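With one protein chain removed, the remaining protein chains of the complex are shown where they sit.
First chain written, first letter: the chains are A, B, C and D, and each begins at residue 1.
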Amino acid sequence: MLNQIIPIVPVLIVALSACAVLLAEAFRRQGDWMPVGWLGLIGLAGGIVTSISLWDRNATGFGVITLDNYALFFNVTICAIGALTILLSSGTAERDQLPTGEYYALMLFSLAGMMLMGSTRDLLVIFVALEIMSLGVYVLTGIKRTSEQGAEAAFKYFVMGAFSSAFFLYGIALAYAVTGTTKLDEIGLRVAGAVNDPNILLILAMVMLLVGFAFKVSAVPFHMWTPDAYQGAPTLVTGFMSTGIKAAAFAAFVRVFLSSFEPLRGDWMPMLSAIAGLTMILGTVVGVAQSSVKRMLAYSSIAHAGYLLVGLIAASSAGKASILFYLVAYAVTNLGAFGVLAALSTPDRPHDDIRDFAGLWRERPGLAGLLTVFLLSLGGFPPTVGFVAKWYIFNAAIQENLIGLAVLGVLTSVVSVFFYFRIIVQMYMSDETAPGHRPRVPAVALAGMLIALVVVFYLGIVPGQLLTAAADSVATIF
Amino acid sequence: MLILIPLLPFLGFLVNTAFRRHVSKAISGGIATVAMGLAFGVALTAVWQMLGSTPVGGVRAIEQQVFTWIASGPLDVPLALRVDPLSALMILVVTGIGTLIHLYSTAYMLDESDSEYARYFSYLNLFAAFMLVLVLGASFPVMFVGWEGVGLCSYLLIGFWFTKKTAADAGKKAFIVNRIGDFGFILGMLSIFALFGTLDFQAVALRVSALPAEASAGVLTITTLLLFLGATGKSAQIPLYVWLPDAMEGPTPVSALIHAATMVTAGVYMIGRNAVLFSHAPITLEVVAVIGALTALMAGTIGLVQNDIKRVLAYSTVSQLGYMFLAMGVGAFAGGIFHLYTHAFFKALLFLGSGAVIHALHGEQDLRHMGGLKSELPITYWTFLVGTLAIAGVPLLSGFFSKDEILGQTFEHGHTILWVIGIVTAFLTATYMFRLLFLAFFGERRAAPAAAHGHGDDDHAHGHAGHGGHGGHLHDAPPAMAIALVVLAIGSVLAGYVGLPNAVVPGGNRIEAFLEPSFRAIGAPEPATAPGSIEVAEPAESAQEHSTELALMGVSTVVALAGIGLAFVIYRRREGMADAIAARFGGLHRLLMNKYYVDEAYDAAVVQPIKRTSSTLLWRGVDAGLIDGTVNGVGLVVRGWSAVLRRLQTGSVRAYAMSFFVGVVAIVGYYLWR
Amino acid sequence: MLTSLVVLPIIGGLLVLLLGKGRDGLARQLALAVSLVVFAISVAIWARFDASPTAAAYQFVEQHSWLPDFGISYHVGIDGISLLLVVLTTFLTPIALLCSWESVDERVKEFSFFMLLLEAAMIGVFVSLDLFLFYVFWDAMLIPMYFLIGIWGYDRRIYASIKFLLYTMAGSVLMLLAIIWIAYYHRAVTGVPSFDLTDLLALNVPASVQTWLFLAFAVAFAIKVPLFPFHTWLPDAHVQAPTAGSVILAGVLLKMGTYGLLRFAFPLFPQAAAYFTPWIAVLAVIGIVYGALVAMVQPDMKKLVAYSSVSHLGVVVLGLCALTITGVQGAVYQMLAHGISTGGLFLIVGMLSDRRHTRLIAEFGGLKAVMPKLVGAFLLVTLASIALPGTNGFIGEFLILIGTFTSHTLDRAHVFAAIAATGVIWSAVYMLWMFQRVNYGPVTNDKNRGLRDLSVREWLVIAPICAMAIVMGVVPGIFLKPMEPAVRRTVEHIVASPGPVNAGLRATMPALGVPAPAASEAERADAAPMTASAR
Amino acid sequence: MIPEPTFNSYLILSAVLFSIGTAGVFLRRNLITILLSVEVMLNAVNLTFVAADRFFQTVDGQIIVFFVMTVAAAEAAVGLAIIIALFRHKETLNPDAFTSLKW
Partner (left out) sequence: MDALFFWILAAGAVVASLLVIGQRNPMYSVLLLIVSFGALSGLYILLGAPFVAAIQIIIYAGAIMVLFLFVVMLLNVPTETPQEGRLRLLTGAGPRRFGAVLSVVFIGELAWAFRRIQAAALPSGAPETSVHAIGLKLYRDYAFAFEATSVLILVAMVGAVILARKETK
């Protein structure tokens, strides 16, 4: 029985820490301070440690949980995302008058859900995990009750989410209707059996699942919720969902489509290629015209989803590894960027209009520099991690002769540079300075940003270990 | 040792540039002049050595390789200097006359401030240095260094009074027109290297003479024509002569040294240097001859009516250069060089003389405001007279022998028409030169009407005391200038006697014999028609030869005297006859006054169109419009689409659901219908 | 040794950045000191460089494994060509820093930081022998340059800087794909991927594919050069950039395009190169004349110089396309020469605009009377840039013309040479015209009266330039000798490419959906592996 | 005689119900009705599960249905909470009233 428990230990720790946070909050009397954030950090640290200690163990349990290296990679990544988010939130969350206890608790719960998505081999559990994650994030989006935009964002995100999860569920149902199971392995066997003339129901199931995932990773045309949700949510929640949800969704996406539905690659590849192309184009093109930085980053995240899809389409071991690496790179960079935004936001203004950045360099050179680095990394300039990630993706694409997608990808990334640099122009080159005072930056949050900075450069210059780790972890799943 | 010759003036240049602000006139002028003098001395010794050296393949030459200049792949160009008879003559002329002109300048430029004075002499030295490199260079690239260097110096010296726009313009014009020539020269070099794999004059000559006469004639023709284009630029021939008259904006000694005696003859020298090459390209020679003759005639006609004393001399220079090219064209290389050599003397003399006049008249250059200077400026007058006689081709003066040599050879090589042109030009020469003489030195002083100061090229703009000196007693040339004038005058008389016509004094044409080896390829078998060696003929027909030659001499003598007579009649005997004629042939007169409107034609046909195309079509049209339009267009398109597509994000959740659903339906449809 | 060249500026830059507020003077001095040290090192390297004709191989090679799984290593080394370009870089950087000593008076720390970063990246580009490493430096270089233009530039700096950035990136990203492709082609052939230049040179890429890869490379470099139709970023960037920026831009950055062509595009894809060089040469000669003509009518000095660069670099590219030792050597020499003389021109123009805050030719006139020293230097660099014999410009142009005229690969070579030679005329026209309008004639504009002549600092800035201009013109051997073995090796590699030059634009990469042309069996086998490696 | 319902007919029935649900989402201008439509969709899916169960003679589907209901409940709870929050800001449930975030 115990060895049944082992594989779920990491996620269990996180979930328990979430409960701990809730309790702490519950017993907190009005006004006095409680280190809820630190509890979360401890839990996540535990998650990371246990995950690493389980490396190469390939533990399985309950018949649905498999903690192969792939899952572990995502566990660590997701826990890291969570930890970074908590670091960055400390101070800013209070400043925005968010109910910190619930804030951290929900974040931890949805982290647990994310971890599950990566580490299960059962569609049903994936669905449940997806719901855990999503519900948590819906609430987080609207957690700032004073903000109408927050509520609106939450509602839009929720409606679309429920809508899409219905489709996802329908996909599961159809798969079940064909195969009589929800276990990925058995489905895979059936699919492999019927590969030369796939049952139309199977195709439909695949399509529905694809739609569900595409929605979560915000691929065109299922992306519409993204800009609104990103803009309306509290800044750090935006950062959290843009990185965590993408990572988790891709974890499941890759697992489902490259293990069970791998045999149908010939069927889903063209469709996915089209989606990827549209996603890259629309994300970059529409991003150009945005004036709200958060919204702009939302479109950029759409574009990045496109690049990730290219990696998924490449589907070689390099392709899978590139997705993993890219997710890490994107996560750390994006979180850093949102961290800076959050540090600048005041309770009354989210400080996300591009004009708010005018002359930032003169008043807050440090923050300006940080943001610059993160933007450069998003734009894919060496020697930041963003460059290595992009290179790795296109590496995979070229290996698979996806020249067209690769070309599209690099060209769109050039265009995307344009809107990233609009912010830089504001910060460094505009003559006037934005009105309104700049709040002081909480020390812990600053530490978080510095960590992100270091990682961005470290992984940009010596990405070796992470690349090999990614390669190893994908090696375990197929 | 040879390197010293150009190096000495170059050092002078360096010193004068470095310390131009700290040295007095005496020192800077002294340094420069001494440097030239020393160079002359070294040159003499070098020539002496050369004469003493043992002939290789019939040619005496000494050579110095300084160091390897450019070496790349097959190309290997040492910085080598060589003295053979031809270059020997040239360095003597350059250093000798150069020294005199330096000397002259020390006095002439005294009005300048110290630093300007030093600047002037530094330029002058620099010029001498480059000119010597040009004539000493043993290969095309080395010559080209001098070739462009002298161009630069002429640019600097013409524009010496840079605050005066016309001067600056003239300098620019000179440089650019020369560049057009250099373009040809470079291409010539390239194709020579492509043909012969070397750029050394001797080697080239050798390989050429190895070729059969017809072999690759076409290529040779083109090559030589390209080189000749270079020559026309440097030596002010049609079509590139236009810069020389304007070049008179420079100080007069500069005109004497650069634009009369030395630089402008570089083209002639270059052809002489490549005599073998050119004589393998008969067509080119034809072209050279014709161009030369036409230039001579045209310049002569223009010279008839010009009123600026220096411009008259300038056109006469162009015309005389035409003579030289005529000689080269008909294969009389020696004759051409001979005329170059005599011309150096008397033309330098004439320019310096005119300089003396201008100096005396405080910058007055307009003949119409001169007259009656004979008594006031005796030295100037007499020396000037000698020069005029020499250029007019009056017997027993240097000009007579050289010009006669050319005409004679032209006739003998059967270019009758060219010969006629030559004769006519000789007539014109005599006429306009004596017109100049009469207008300047005879008759009454014609004070300048106030209006005269107005237009640009009549007065120097170098802070001169103005024209206060009219009427009052004028100062004749100060010693430094006088010496130069006298020496040159003597030269103008005697220089010709190295080349007495063989008809009169058998074997008297020593210079031809002296130069002849330079026109042969060393060690090459003597070609049947060794250019320049026509005189070496059997005594049998020599008698008849001599008779024709004597006849020709007679003709040219008569022509010269006639020209002088005409000038005398018009400008001395019958006052106002000139104006009468001018009025009578008004159109022609205006045409000549405006130099056939060539400048205007060039401007309208070449300069303006290029400018207009560049600015409107290329810059505004292609660059800003087409290319940049495309580039920015891409950006605009992206922005446009961005503005359109973002509108799809209406904010209505139901629209979002719609798009989601559209996606689903489309995808499912795709899988059903595929 | 080479690594120190790259690392030192970065460290120095960071130090400068960490200086406290208001320590501008110190920042300047520190930056200058660092750049001078780097220069000293580079000179030392030159001194120890083995220039013997047999030493064609790379020297000072350092190789450390970096991403072994991908055949990527930190592999640097120099041959004669890159040596000289590195020295050019280290030579110009201190000058650029010094010339902005006073003109850049705000945010000095950041300025120095970016300058040093730029230097590091540029050196990196020249020394890297691994294509991945090369691309990293190539791309990283854009950022500091972008900031230099965008922050310290003139009024339209934002437009110019972003234009520079996007223009250049648009070209280079495709090159990145090509690099990756060839690296994995190496894997397809040998079993292991490799980004190492020496490995990739050993490959024999099928001609059909060469076409595309070559185009990807060539466009990237052509934009950088900039070759004729891709040049419009240059005038804007030059005009808007601060003096130091313009100097570096003209002096070094433009050379990277030509360097890239010579070091990567041509040798890696010899057959495609052989096929395309005539076309590139056509663009080059068009650029020569076009650039000159447009330069002639520019009212703005900086713009004029910018367009003159288009013309001059056309000459360089032509020399490369000649594929003869003389031509290529001339081209490399001309890169150096152009770096010196055009850099000098920008310095002079910068000094003028520092004094008058305008660069319009019409605003000036008669300066020679006001500040003879400056105008003297001006004259010298002008002459150098119009290739007067005895100055650096002549050697390069002469060699290039000879090389082009005697080229075996270009047919109608003499026509190319002839058109290129017209540059002799054009350059004289536009440069002298500008020079005369600025310096000669009477002083018409009162603002020009009493402008101060060269200060000591400005002497220090301009004197080395002038000295180099002369030295390179008189004793070119110093520079020609070290580069000869490298040039010989490169040219022989390119020209000695196996196989006929059949692959035209028709030939298509199998990846682009079009089936590979049914060429030899071997070629098909070559083209296939990319797809073979799919599953 | 009435045709015997086959597996397909059940599937089709659920498909029809599912589509009706989707239609509801963008036909109705009332947040609550939209949530109801989603519930309709989920139920349609449930039908598939149960039918499949009958087809495969297992009960897994029914268990899944059980989970689905839980999820539906959870979603409903959160959804309604959000609706309440929204309603607090603007006294309306018209989804098109909430378009401050767009473009």
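Going forward, a contact is a pair of C-beta atoms (placed from the backbone, for glycine too) under 8 Å apart; a residue touches a chain by one contact, two chains touch by 3 or more.
Since this is a predicted model, take the numbers as computed values, not measurements.
Asks: Thinking of the complex as a whole, which visible chains are touched by the chain that is not shown?
Replies: The undisplayed chain, in the complete complex, is in contact with A, B, D.
Asks: Identify the residue among A:135, A:341, A:385 or A:402 that touches the chain left out of the display.
Replies: With A:135, A:341, A:385 or A:402 as choices, the missing chain is touched by A:135.
Asks: By the contact definition given up top, give the residues of chain B that touch the hidden chain.
Replies: Missing-chain contacts on chain B: residues 650, 652, 654-655, 658, 661-662, 664-665, 668-669, 672.
Asks: Give me the chain A residues in contact with the hidden chain, please.
Replies: Residues 8, 15, 19, 22, 61-65, 99, 102, 105-106, 109-110, 112-113, 116, 122, 124-125, 128-129, 131-132, 135-136, 138-139, 142-143, 145-146, 154, 199-201, 204 of chain A touch the chain absent from view.
Asks: Kindly note down the residues of chain D that lie in touch with the hidden chain.
Replies: Here the touching residues of chain D are 2-13, 15-24, 26-30, 32-33, 35-37, 39-40, 43, 46-47, 50-51, 53-55, 57-60, 62-63, 65-67, 69-78, 80-85, 87, 92-94, 96, 99.
The definition used in the following text is that only the chains that are shown with their structure count from here on.
Asks: Could you give the separation in Å between the centres of chain A and chain B, each centre being the mean of its C-alpha atoms?
Replies: Once rounded, the distance between the two centres reads 79 Å.
Asks: Give, as an integer number of Å, the spacing between the C-alpha centres of chain D and chain B.
Replies: 99
Asks: With chain centres defined as C-alpha means, what is the inter-centre distance between chain C and chain D in Å?
Replies: Each chain reduced to its C-alpha mean, chain C and chain D end up 64 Å apart.
Asks: Which residues belonging to chain B are in contact with no fewer than two other chains?
Replies: 635, 646, 649, 651, 653, 655, 657
Asks: Among the residues of chain A, which ones contact at least 2 other chains?
Replies: Touching at least two other chains: 155-156, 159, 163, 227-228, 418.
Asks: Write out the stretch or stretches of chain B touching chain D in their complex.
Replies: For this pair, the touching residues of chain B are 646-647, 649-655, 657-658, 661.
Asks: Help me check something: in the complex, which residues belonging to chain A touch chain C?
Replies: Those residues of chain A that touch chain C are 316, 376, 381-383, 387, 391, 394-395, 398-404, 406-407, 410-411, 413-414, 417-418, 421, 425, 428-429, 462-464, 467-468, 471.
Asks: Going by the contact rule set out above, which residues of chain A touch chain D in the complex?
Replies: Where chain A meets chain D, its residues are 124, 127-128, 131, 135, 138-139, 142, 145, 148-149, 151-156, 158-159, 162-163, 165-166, 169-170, 172-174, 176-177, 180-182, 227-228, 231-232.
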